[in-house]
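With one protein chain withheld, the remaining protein chains of the complex are depicted in position.
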Amino acid sequence: MVELSAATKKDMFWNMLLARRLDERAWALHRQGRIAFHISGIGHEAAQVGSAYALQRGRDWVTPYYRDLALMLCLGYTPRDFVLSLMGKREETTSGGRQMPSHWSLRKANVVSHSAPVATQTPHAAGIGLAIKLKKEDKVVLTTIGEGATSQGEWYEAVNWAAIHKLPVVFLVQNNKYAISVTPDKQMAVKSVADKACGLGLDGRAVDGTNVFAVYEVMHEVVENARRGGGPSLIEAVLYRITPHSSDDDDRSYRSREEVEEHKKQDPLLIARAILEQEGLLTSKEVEEMESRAKEIINEAVSYAEAADYPSVEEGAYPVYVEEARRG
Amino acid sequence: MVELSAATKKDMFWNMLLARRLDERAWALHRQGRIAFHISGIGHEAAQVGSAYALQRGRDWVTPYYRDLALMLCLGYTPRDFVLSLMGKREETTSGGRQMPSHWSLRKANVVSHSAPVATQTPHAAGIGLAIKLKKEDKVVLTTIGEGATSQGEWYEAVNWAAIHKLPVVFLVQNNKYAISVTPDKQMAVKSVADKACGLGLDGRAVDGTNVFAVYEVMHEVVENARRGGGPSLIEAVLYRITPHSSDDDDRSYRSREEVEEHKKQDPLLIARAILEQEGLLTSKEVEEMESRAKEIINEAVSYAEAADYPSVEEGAYPVYVEEARRG
Amino acid sequence: MAEITLVEAIRQAMDEELARDENVFIVGEDVGVRGGVFRATVGLYEKYGPARVIDSPLAELSIVGVGIGAALYGMRPVCEIQFADFIYPAMNQIVNEAAKMCYRSNGEWTVPIVIRAPYGGGIGGGLYHSQSLEAFFTHVPGLKVVIPSNPYDAKGLLKAAVRDPNPVLFFEPKKGYRLIRGDVPDGEYTTPIGPAKVSRPGRDLSIFAYGMMHYYALQAAEKLASEGIEAEVVDLRTLYPVDRKTILESVKRTGKALVVHEDNLTGGYGAEIAATIADEGFTDLDAPVRRLAGPDVPGVPFSHPFQDWFMVDAEKIVEAARKLAAY
Partner (left out) sequence: MAEITLVEAIRQAMDEELARDENVFIVGEDVGVRGGVFRATVGLYEKYGPARVIDSPLAELSIVGVGIGAALYGMRPVCEIQFADFIYPAMNQIVNEAAKMCYRSNGEWTVPIVIRAPYGGGIGGGLYHSQSLEAFFTHVPGLKVVIPSNPYDAKGLLKAAVRDPNPVLFFEPKKGYRLIRGDVPDGEYTTPIGPAKVSRPGRDLSIFAYGMMHYYALQAAEKLASEGIEAEVVDLRTLYPVDRKTILESVKRTGKALVVHEDNLTGGYGAEIAATIADEGFTDLDAPVRRLAGPDVPGVPFSHPFQDWFMVDAEKIVEAARKLAAY
């Protein structure tokens, strides 16, 4: 594998930290009644940032899912974009306020718009992979998903396509142990999501999804393998959903506080920090600086978004067809 | 395994022979313009008869697919029923002439009505298995399908259910090497359909689908295992589709005559006969008797069906709802 | 008699049916310990156990497909689709299997299944948590499609649906889950699937509605009455097969018809009602048959001004009715 530079490693940590603080702010805004909905990626940062850095960002393609805030920040999505989205403002970048928050789209970074019905993004990744292969290009597609959503036939059909045609697609499953309230033993009879690969004829591996560098290492390998024409891989990042499913959820009905507290010890942010500190790459002072930088950026984003306009209703009628698109 | 009696073995051979001759007659009727459509099970007899005999027939449940003529004959469907169906006559037993031929239904033998869209019968099998488990009964469900149709997400979701809940379902895949014109390498990246099982967490095995006794042995084992609460299995019966896909197909566009001729040497009927003759259980004379009995039965079926009435059109309006069913 | 919410009426219906018939079971995502994301099954897992209230894998096709299998065996599954928007993966099983089973087997096999799904907008759910899907299913012979507008009907219709030998799609106006309250008697009752109901008589025009829109239609009628316009409100309740008789009789009385739904206009459910009136009620008509519906965009957009723009409400009904009355 490519050895990561100190600067890159710090950058990865910074993105994790920024994502975490932004996510926490979203929860705060929700408690304050300033936004109506938030779905959180807390606990998923290592899996996402480790994956993002394995890509040729801006060149490779991504069909993501709703927890991918940290991934998106690595790809050029900004805190301001996010808060605009939380508030449904006109300037909102993914949809002009049409979609719920965390339904990403970022054309300039080849991040495809996705919807709420889980797994629908997976066939898109296979199709993009097919197009890349037909055009004989050396790009890769990353698609992400939760472990629960791998129960959908849609996911199976998409992975099957990629395996048959040896498409340059990496299927990242963020196994956070819950699909809302449902645990993996009710989703699948295999011990690990990675085991699903053997029935589909592709490479499958599980990785510690709380360690950003471990994720990077595996993802870098399979991304480059795909780029070289080696075909798709299925990577399971094992982690834990630290927050309730979304701001609409009350997770006390289905899991104990103790269980959650126990898992907070495996916080990917703390783990990354510990590694960097141990390697002598990061000081407390630097972390403090990052913290205040994050706070500043996020404060600015919130003020900006709050002052921004809502869409005017006539715009809601468009663009149903491409001919009506203002920006296409 | 339970040792099969000589009588039973001969009976199995008889059902294979009857199915074969009936199937051949259907092709003849089609060539003569006396029927409009036929879809054939020639080459599939061993897989089906071996499976049928592994069931407690009339007690266990079956959600079949269109090639299962030999299976159906073992379960009490008659040649007369079949020819009535080929001709769309009023007395036709599966649907009163509403469905195309080979779309089975036989309530008295717990054979569920199925449709043409492939794989839709698989979730039904899982659901029946669930019901059996919920009611704590010791019945088993057999569901059959072609290898091509295992590409459907529907199939994956159904097998997944059965594996999670350890349902008493046996998934039999009749891998005849073609889905109309498409070969298995374009359907899946695994070498064998049986390999799909490992990704779903259930037992998977391939068996020589041209040898009725080999099929019986494996099927008997997994059926009884399921009955004992041991959970589902996936069995791939490897065989070859000797005829075109259906009477509408022209298979010369996608496979050579040589290939087909080569596979005719693995004719399940000839193989069964050779085994029984070698075991000294069957004489040429007995086979001749069976042949003339089959001819007689089939001739009778054709005359009967041809003389039978078509449905009268007013009946076509019913029964859309159960309340309108005449026989429910 | 107690005043309860719409969602509580639905919960009670399932509770009572689970108690009544051991063949009844619930299956869906998060219906178990979580009690459903809208809490429609709350307490049922604790009361009836994991064999009667089953947390499914996250896969709608199999929720319905497995339900159909169990129904074929004689069970009475009540399948929950978490949001109606997620029903599409199950379309094949609903339309090609459940709906056609009785007909295609000439009555040999039947599918007594209920598929419950919260539908509709106005709750900040954006394109994928706000859809109205009745138009996809009110075109499918073999299905019954029911949408209740109040707790009394919701309970009675859901209990009737569980006992119905046919597949029933039961769409629940999720915005009304806690908003709509009403009296429900203590004892056992069912409400027949089939008949529509004149929920408010009137002479100036007929308003045909269901679910959330019926709730608003009643509010609108109140307002209209204060202006001297007497609107007759008809709650369709069973959308398919539809009660054409009650519709046509109402038009005969009023001579004017306004069909209201929140789903987008073109090809929506209202088209069939309007078309029926334009044919069989033609000679009774004193005005064009009007439809008031959501705009023809792919869904309810998220941002709240957008959402308000999309949603039909009492005010918009008043306006449309006023114009029609003046025709």
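Per-chain numbering from 1; labels A, B and C assigned in written order.
Criterion: a residue touches a chain if its C-beta (ideal position, glycine included) is under 8 Å from a C-beta of that chain, and two chains touch if they have at least 3 such contacts.
This structure is a prediction, so every number in the text was calculated from the model and none was measured.
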| item | value |
| --- | --- |
| Residue of B:Ser40, B:Ser151, B:Asn175 or B:Asn211 touching the missing chain in the full complex | B:Ser151 |
| From A:Ile39, A:Met87 or A:Ala158, residue that would touch the chain that is not displayed | A:Ala158 |
| Options C:Val184, C:Leu218 or C:Val297, residue touching the unrepresented chain | C:Val297 |
| Of A:Leu4, A:Leu130, A:Val260 or A:Ile275, the residue in touch with the unshown chain | A:Leu130 |
| Touching residues on chain A - with respect to the absent chain | 61, 63, 94-96, 98-99, 103, 105, 107, 112-113, 115, 117, 120, 122-132, 134, 153-154, 157-158, 160-161, 164, 318-328 |
| Residues of chain C (touch criterion as defined above) contacting the omitted chain | 85, 88-89, 91-92, 95-96, 99-100, 103-104, 127-128, 135-136, 138-142, 240-242, 264, 266-272, 274-275, 277-280, 282-283, 285, 287-291, 296-299 |
| In chain B, positions touching the absent partner | 36-37, 88-90, 92, 95, 97-100, 103, 115-118, 148-149, 151-154, 179-182, 186-188, 248-249, 253-254, 310-313, 315-317, 320 |
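Here is the rule we go by: only the chains that are shown with their structure count from here on.
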| item | value |
| --- | --- |
| Identity of the chain that, by mean CA position, is farthest from chain A | B |
| Length of the line joining the C-alpha centres of chain A and chain B, rounded to whole Å | 46 |
| Length of the line joining the C-alpha centres of chain A and chain C, rounded to whole Å | 36 |
| For chain B, residues that touch 2 or more chains besides their own | 153-154, 157, 160, 164 |
| Of all residues in chain C, the ones touching two or more other chains | 56-57, 59, 61-62, 89 |
